[in-house]
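The complex is shown incomplete by one protein chain, all other protein chains being positioned as in the whole.
Which chain is which? They are A and B, in the order written, and residues in each are numbered from 1.
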Amino acid sequence: MTNDQRGKFISNDLIIGAFLAIVAVIFLAQAVNFRGISRYFPTMALSLFLILSLCEFGMGIRKTLRVRRGLADDVNPELKARPFTLFGLMCVYVFCIQHIGFFVTSAIYLPVAMLLYGQRDSKKIVPVTIGVLAFLYWMFVIQMKLHMPNAWLF
Amino acid sequence: MRKIVALLFALSLTLASESTKTSSAADTYPNRPITLTVLSAAGGSYDLGIRLLLPYVEKELGTSINVVNNDAGNGWVNWLGCYKAKPDGYNLYTTNFPAFFSCYDPEMNHTQRWDDFAYICNFCTDANILVTRKGHEINTVKKFLDYCLNNDDVVIAVTVTGGDDHIAYLKVLDAIPELADHTTPMHANSPLTQELLGGFVDFMICNVGNLTSLGDNIEPICVFSDRRDALAPDIPTFNEECVALGYKDVNVNSATNRGLIMPKNIPDDIQKKIVDAFVKGMNDPQCKQDFRNNHLGWNCLSGDEYIELIKREDAFYQATIMPLLGW
Partner (left out) sequence: MTIANTILAIFQIQVLLYTLLGIVLGMILGALPGFTGSMGIALLIPITYTMEPVAALVMLMAIYTAGIYGGSISAILLHTPGAPSSAATADDGYALTVQGRGLQALGVSTVCSSIGGFMSGIALIFIAPWLAKICLIFGPAEKFMVAVFGLTIIGSLCSGGVVKGLLAGTLGLAISCIGVDAQTGYPRFMYGNDYLASGLATIPVLIGLFSISQIFLMSETHTGSNKAIVDTALSKLHGRLLPTAKELGKLLIPTIRSTIIGIAVGIMPGAGGDIASFLAVNVGKQSSKHPDEYGKGSMEAVACSETANNAVSGGAMIPLLTLSIPGAPTAALLLGGFTMHGLIPGSELFTKHADIIYPILSGFTFSNVLMCVIGLLAARYIARVVSIPMSILAPVITVMATLGCYSVNLSFLDVWAMVIFGLLGYLMVKHKMVTSPIVLAIILGPIAEQSLLQSITLSRSTFILLYYLSRPIVLVMVALSVFSIVWTVIREKKVKKA
């Protein structure tokens, strides 16, 4: 690590610890107001969660200071954009299933996702799309009579 | 003038065609399969009752009925589905009293009430019973009451808060208030059979239908009904035993009543077809036999009789149970 990198280093544990501690406080504030004995277990679990978040925060501070003082080397994991793009695509996919329909949306999602992953051979994309959807339809709609979501299309 | 006549003529044609549509809709109903949403998981006694009944109803209606099991939301997904469903007669649902009265829970924010639905019929009534384990010395109502009144913190196993067995317990407290200081309910998501058989609790409230699956490991003490249950005629009622012991005005009736509902505003002709088909199906002698063979409490109530039952239960729930639940 360069000196500049060391000087600017903030351990992800610090950020994670702080974020989780805030989340714990938000939910703990709700849990303590639950009626009667129903508040005991969530309060206990969230209190433990808060304590451990603070421990994580403390460990993050320690790591940050050690790196900045040159006493240790550490790197934060690199988060790339592609998984988040996929996450966004999955969200769109689920949203569309609810409103358009499972099979129509999946018939669009499968080839798009395969292309996004780098598949370029249409001789694989088309049969896989048709085959998977046909199998799911036969197995779960016909045989097991699974009730598909009510949507605009099928 | 001519314009007015023409307008009136057009209007009357439109009205005539609408009424033709309505009557033709009822005439052609049903012209495709019907979906019935069951508020219990597949394989349970509720689901079994429905599946025993449906072949007879399908014969009457002349179409297939597809069962969809959806026990999500403790039945509320089913009830809300019915509330929002299109009133075309092709989506039917199920109901359960007293489970439906969780609509009054102030924390759950459900605004639907029993009269927001149209009712087909009740198909099964499963009375609540008080049981102990086989061989336990306290096996009569007299011994039970004596034991409770002479001890503190007698634990009685029930299931979830507001469930029919918990309601049965609350009804017993309402009838004999002295018991409140001597007994405590113990809740669980499923029947506490293991705790009963293991000796951790001595008493449990369950249903007549559970007697079949619980086999010879338990001993029923009494049934909470105004008359002895046809499926278990040897079990005395709590009421008759209390009267014999000198308790006056004890009338504890508690059961789970399973019925069928449909969205409101379905055209009257179609509603009538649906109700008639289910009632005829229920009254088929073979259907009654199927229910008996499977130890299910056949109880066909429809029309005003069914509504009266619901009104009675609703009034009692609001007056007595809700204060006891703290609602």
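The working rule: a contact is a pair of C-beta atoms (placed from the backbone, for glycine too) under 8 Å apart; a residue touches a chain by one contact, two chains touch by 3 or more.
Not measured: the values here are computed from a predicted model.
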| item | value |
| --- | --- |
| In the full complex, displayed partners of the excluded chain | A, B |
| Listed residues A:Met1, A:Met90, A:Ala134 or A:Leu153, member touching the removed chain | A:Met90 |
| Chain not shown: contacting residue from A:Ala72, A:Ile130 or A:Leu146 | A:Leu146 |
| Hidden partner chain, residues of subunit A it touches | 12-13, 16, 20, 27, 30-31, 34-38, 40-42, 45-46, 48-49, 52-53, 55-56, 59, 77, 79-80, 82-83, 86-87, 90-91, 93-94, 97-98, 102, 106, 109-110, 113-114, 116-119, 124, 128, 132-133, 136, 139-140, 144-147, 149 |
| For subunit B, the residues touching the chain missing from this view | 41-45, 47-48, 51, 67-70, 72-74, 76-77, 80, 102, 105, 107-109, 152-153, 155, 159-162, 184, 186-190, 192-195, 197-201, 212-217, 294, 325 |
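Everything below uses one rule, namely that only the chains that are shown with their structure count from here on.
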| item | value |
| --- | --- |
| Averaged-CA centre spacing for the pair subunit B and subunit A, given as whole angstrom | 41 |
